[in-house]
Each structure stands twice: as structure tokens, then as C-alpha cells.
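Here the complex is missing one protein chain, while the rest keep their positions.
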Amino acid sequence: MTTVTADPAPPSPPSGRSARPSRLRRSWEKHWYAWAMVLPVVIVLAVLIFYPLFRGIWLSLTNLTEANQAAEICTRSITGGEVCAENPNRWEFVGLDNYLNVLSGNVGDFWQWTGITLIWTLGCVVFHYGLGLGLAVMLNRPMWGRGLYRVLLVLPWAVPAFVSAFAWKFIFNERFGLANSLLSSLGIDPVDWFANQWTSLFTAIITNIWLGVPFMMVALLGGMQTIPGELYEAAEIDGASAWQRFRNITLPGLRPVSMTVILLGTIWTFNMFPIIFLVTEGQPAGGTEILVTGAFRAAFEGIRNYSLASTYGVLILSILLVFSMFYRRALRKQGEVW
Amino acid sequence: MRRTARGIAVLASATLALSVAACGGEDKAAEEQPAVDPASLTAELTWWDTSDPKNEGPAFQELIAKFNQTHPNVKINYQSVPFGEAQNKFKTAAQAKTGAPDILRAEVAWVPEFASLGHLYALDGSELLADESDFLETPLASNKFDGKTYGVPQVTDSLALMYNKELLSEAGISAPPTTWAELKTAAQTIKEKTDAEGVYINPAGYFLLPFMYGEGGDLVDTASKKIVINSEQNAAGLAIARDLIDSGAAAKPSANDAYGTMMTLFKEKKVAMIINGPWEVNNVKQAPGFGGLENLGIAPVPGGSAKAGGPVGGHNYVIWSGMPQEKVDAAVAFVKFMSSAESQAFLSEKLGLLPTRTSAYDLDAVKNNATVAAFQPVVEAGVGRPWIPEAGQFFGPLDQMATEVLIQNKDPKAALDTVAKKYKAEVVPSYEN
Partner (left out) sequence: MSQLTTPAAATPAAAVAAAPAKAAKRPGRSRRSPAKSLLLHGTLIVASLIALGPIVWVLLSSFKPGYAVQSSDLTLVKDPTLANYSYVLFDTNFPKWLLNSVIVAAFTMLIGIFFSATTGYAVSRFNFPGRRPLMMTFLITQMFPAAILIVPIYTIMARFGLINTLPALIIAYLTIAVPFCAWMLKGYFDSIPTSLDEAAALDGCGPFAIFWRVVLPLARPAIAVTAFYTFLTAWGEVMYASAFIQTDNKFTLAYGLQQFVPQFNPQWEYLTAAAVLVTVPAGVVFMIAQRHLVSGLTAGGTKG
């Protein structure tokens, strides 16, 4: 800003047409409205997310916890007065110790949690997208009762997620649940869903698929509205089969939306806290813990270990950044991405 | 420079506080006769209650109304906060110095933790501890940290053997088992002679403590700073629990929602015995078809080769150190009222909660309450937990171990060794293994 005003730009009335405007000024005049449009969002995100995030990166290099963060611990007496004592174990910079501890398995089960997180994310996103796309294609056709189907199919999204989590937990309850009583009525032995790591993870994935499909469906349904109808018309005249039309018109037409929902869906699922936390509770014995829930339990039970939590946060962020780089590169081969 | 100056100021105020406290101690008469008229106290206090909002909350609100009869100008903003989230919520708010309640009902293990973080007022020298000796020793101990007292016990509890009288007599068992061996025989008999299962063991760390205490084990030894969780005693205790399940005396526990399953089965008379605390009495009483309190037997937890005892639990009243000094008198008056023998007796009568004052047990309302009477020996046999700030982190690894041993059939000693390793790495690094 100061550069702009300090610039000895000629006070020419037809703005932006001056002979030699500075680059900054030219850029400002050309783009000010674009910047103005994004500014409010940038400010809010900077204050609420980026400040804590950068602080988190710094914290991960320290050993700061709730107990050692203050320089002195003061005790107020109810009869008046306050005694302060210097904190004997003041936090300090520890370099990469946290990362070494976490990655070597000295603290927590990073590698196991990462493995489970990858299975969980892949399982959920594939089914979210596949089922969401299938339903969206069907619901995009004009037919009888379309509005009703749309509303019914979107309901799982409308129920608060933690209530659905409880509902599914009840369904998979080993003694009283619907799942086991259905199995028994088919003559199959009831399953101790949560006693085995994989069946337990299965219950969580089923729950999350159920919860997430409506979102994908609605997003893709929205995306389908951008595909010009005449493309289908032309394809039909050329005698293209339904599959060919889907493959050559619908999928490419959905590309921008698909790219966004898969990318963000992956990020969200990777960090999806409540489902694992409520449905499996990490059972059996931590076997279905994903990175976020594991990190939460490791760092936020009892004295909260902010440096450890941040270390996990940075590791999660790094994994997702690497993923999005690869994703972007894979997509760029097919054209412009972002 | 500024630092030293502040240090001196702090020191000065501390000595002032000491002398004030000393004066208060000497002047007994002033203490017994409140210097200020209760009606003249004016303040607005926020209280976070973590008790069950439906069953227990209304009784606490009744007590507040009683308090306001004598203290009409002290407004209590009662806010029920779910127990599960109160701990983090309080700490987050206290740390930000905004939004924490003036008074909190804190679980026993939270008090040393909050105190170590400087979030609580030390109550020494106030009226609240004037009759300190009246409080039961073990519950009071949970309020002490580093030589000071930071809370006042509200309610105490411990695990007991809760049983279905009807089912036991149907199986021909006249008295509840007092040892784990007796429990096993009794459970097997019940399984044979009735439609119900014998006992349900909740595969969670806290609920396995009676087995470990029974053989003389513990989690850590705070005096010698040693981690003793992987002792032979604890392994032996776990082996007993595991044998109950393997032999079929105990129902096969679920890995998830075992607590809810246990309660549902017990209320439906599908299991004859459980190990649980007084907080469920009301719930069992209301279950249709159970037969009310007449059918509910309460006995101390069975013993092992060393002793019989459950972990001591309960809740305390604490005062947030961020509360302005001018509200202290009102807060003290409120906590004093709430923790008085009369109020505790009122809660016993209404909710069956166990008082923390010796004098309360002499009041008729408590003496005539069958549930409280049944729990008294249970509480007397209660084993104090290590009251250190890190205590909150003990149960995560312990719960995992419980699932491993009771559901996944891992070797108790090996599972306990893993817990010990975690304690050393993540919970109490300064302790010896």
C-alpha cells in the first residue's frame, strides 16, 4: 500500500492508462476486485486456522504440555494472596525428538494407526464416490417420484452424525443388535463384531459409507446440471449406448466436481474423528484406532500434551499434502487442474 | 527487573495471606459466628454440575433453592455439563482465563491435575476446611496436592458386588460370595439352576482394579516412585478374572459397549451379579420387572488372597482460581452449604449418594437409608488411588490391556508389561520401572 502511494505515478485522470505505471500498481489495478473478493475468507482462515497451524508446527519441535507451558505456577489462596513458584520443568525446544518418538513407535502406534487410516480412507471414499455417482445418475433422470427418492436418500445426511453413530453401534451390538439377530434368523452364528480388528473396522466403514453417500450424491447431482443436454442428444443420435454416454459425456462433464469431492472427501475421511471415536471406540484394544483418534487419546487424555498432538497434526498434514501433490500430478495429465 | 519486582510483590502478598490465615485460625469465635450476614452476600456464581442431569440434577437444584433461602442475593447459575466432556472443557476455559465456572463438581482424579496446573483456589485456612477431620480420610485425600487442599468432597463411591437376590436364592445361595473363588462357584450354580448367567465382568481397567487389589497389587507406588502395574500380584488378579470367563462362570463380555450391555442384562435379570457402583442404584431401581431395591443386593467386592477392596471414586467441589477475589465469600458460603452434613443427608435420602462426612452418617436420613447402609462397608474397604496429576492417563492403557486379556486372550503378564512400558514412556517418565 505504501509503495503505491509513494510511487511518483503521474496523476493522470484516465486511470490505469499511464505511460509507465509500476508493476505493483498495474497489478493492483488489474486485480483489486479479485483480491477484494477473496480477502474476507483469507483473513478469517489466517486468524483461525493458519495462526494455530504455524504455532502447531513450532510446538511439535518443543516438549510443551499443559503442565510445563507456564513459566511459573501460581496458587491462589482462598484467604487471599497468591504464591507463585517457578515451574521446575519449563518446556524447551527438543528438535525432532517428538517425531523420532512417534515414528519409532516409542510413543503410540503410529504405523499401525496409519495403516488403519489408509484402509479406512480408501474403503470409505471408494464406496462414497461409487455409490454416490450411481445414485446421482439414476436420480438425474426424469422419472416418477424423483423428488421423493432424493429426499429419502439424503436423510442419512440430515440426522446429526453422532446420533447415526449411536444407531449403528446399536445395530452392531453383539447381544442386542439387529445385525446379529438377522444373521441368527438366517441360521448364521452371531458375530462378535468388535472383538476382531477387521470386523470392527468394517462396522465403522459401513457407518461412514452410509453417512457419506448422500453428500456425494447431492454434490454430483449438482455437477450433472452443468453438462449441456445437447451433448446427450447428439450422442443418442449417433447411436451411443447408455454406458458410452456415461463414459464419454457424464464422467468428463463431472470432472471438476469429482476432482473436488474426491480430494476433499479423502481429506475429510482421513481426519474423520467422531465415527471411529463413537462407533468402535478404537476397540478391540486400539485395533481400529485411526491417526486422529489415536492422537487424540494419546495427547488429550489427562494432562494434555500439546507438542505431541501437534506432532501428529503435522504428520497428518504431511501425508495429506503428499497425497494431494500426487493427486494433482495424476490429474494434470488429463488437463488443467488448479 | 520487572520480574524481581513482581516476585517481591507476590512474596509480600503471600506473607500477608499467611498472617491472615493465622489470625483466622486463632479467632475461633469469629469462625463459628459468621462475621457477615448471609443475606448481605451478593454475588453471581456459575456452577458446573457434572452429575446425571435427569436423575441427580433436580436434587442439586433443590439444594440451591434451599441455599437461596438463607442467601437470597447469591445467584447460582446452575449449568449441567456432561461428565465426559467437563474435564477438557474446564481446562480449556481455565487456561484461556475466560469462561470457566466459578465452582465445578470435579471427579476425584481431576483435582490433583487441575491443582498442579494452577486452576484451583487452595482452600486451606478457609471455613470450608475448619472441620477437616469430619471428612472421611480417603475421599479427602484426593483433594490434596503438594501439601495444600484444593477441594471439598461431595460424594464418595466405590465398586461393590451388586446382585439379584431373587436369582441367588433361586440357585440356593444364601449369602453373597466374599471371595473370587466363592463367586465362581456361585456363578456356576446360578448358570446351572436358573435361566440367567452368573456374573458379567466389564472388561475395562477401572472395573478390573478389585481383582488386582485383591491380590495386593496396585498401579504405581507414589511413595517410592515406582511403576508396579506389571507385578505378579496384578497378573494373578487378572488370571482370576480371565478364569471366570474361560470357565463360563462369567458371561462372555463384549469388546464395545460392555458397560451398557452389563447394565441391560442385569436389569433384565439375565445376569445375576455385576461389579458396579452406587451411581447405578437409581437406574436399577427404576427398571421395570427388576423388583426394585428389595431385589437388589449390595455387598463388598469379593476378595482375593490378600484383601478385598475396590477403587475409591467420587466427586469434589472445587473453586476456579480465575474467579475474582470479591466472590470468594459467596463461593465459600455456597460450597460450605452444599457439603454440609445436612445437605449430604438430603442427597443420600433423595439419590442414595454416599456422604463424605462422618457426622452425616449419624443423621437419621442416612442411617435409615438401606442403600447407603449397604454401601458403607464398601466405602470403608475402598482403596485410595494414586492422587497425582498424571492419574488421568493411567486408564487408557489399562482399558486396552483389559480388552487384550479378557477378550483377546493375551497373557496377563505380557499385557501388563506393555502397560508398564507405556506408563514409563508416556505417563510418569520420572518413575522407575
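Letters A and B mark the chains as written, and numbering starts fresh at 1 in each.
Just so it is clear, a contact is a pair of C-beta atoms (placed from the backbone, for glycine too) under 8 Å apart; a residue touches a chain by one contact, two chains touch by 3 or more.
All values derive from a computational prediction rather than experimental measurement.
Colleague: Considering all chains of the complex, which shown ones does the missing chain contact?
Modeller: A, B
Colleague: Considering the complete complex, identify which of A:112, A:199 or A:324 is in touch with the unshown chain.
Modeller: Checking each option in A:112, A:199 or A:324, the one touching the absent chain turns out to be A:324.
Colleague: Hey, which of B:242, B:270, B:327 or B:357 is the one touching the hidden chain?
Modeller: Hidden-chain contact among the options goes to B:270.
Colleague: Of A:89, A:104, A:225 or A:244, which one is in contact with the hidden chain?
Modeller: A:225
Colleague: If you put the missing chain back, which residues of chain A would it touch?
Modeller: 27, 30-31, 33-35, 37-38, 40-42, 44-45, 47-53, 55-56, 135, 138-139, 141-143, 145, 147, 149-164, 166-168, 170-171, 173, 175-176, 178, 181, 210, 213-215, 218-219, 221-223, 225-226, 228-230, 232-233, 253, 256-257, 259-261, 263-264, 267-268, 271, 273-274, 291-292, 295-296, 299-300, 304, 306, 309-310, 312-313, 316-317, 320-321, 324, 338
Colleague: Give me the chain B residues in contact with the hidden chain, please.
Modeller: Chain B touches the missing chain through residues 52-55, 77, 79-80, 82-85, 89, 92-93, 95-99, 101, 259-260, 264-265, 267-268, 270, 279-280, 283, 286-288.
The criterion applied here is as follows: only the chains that are shown with their structure count from here on.
Colleague: Using the touch rule from the top, collect the residues of chain B that touch chain A in their complex.
Modeller: Going through chain B, the ones touching chain A are 7, 10, 13-14, 16-18, 20-21, 24, 88, 91, 95, 113, 115-118, 121-126, 128, 148, 254-257, 261, 264-265, 319, 321, 325, 328, 332, 389-396, 400-401, 403-404, 407-408, 425-427.
Colleague: Looking at the complex, which residues from chain A come into contact with chain B?
Modeller: 66-67, 70, 73-84, 101, 106-108, 169, 173-176, 192-195, 200, 280-281, 283-286, 297-298, 300-304
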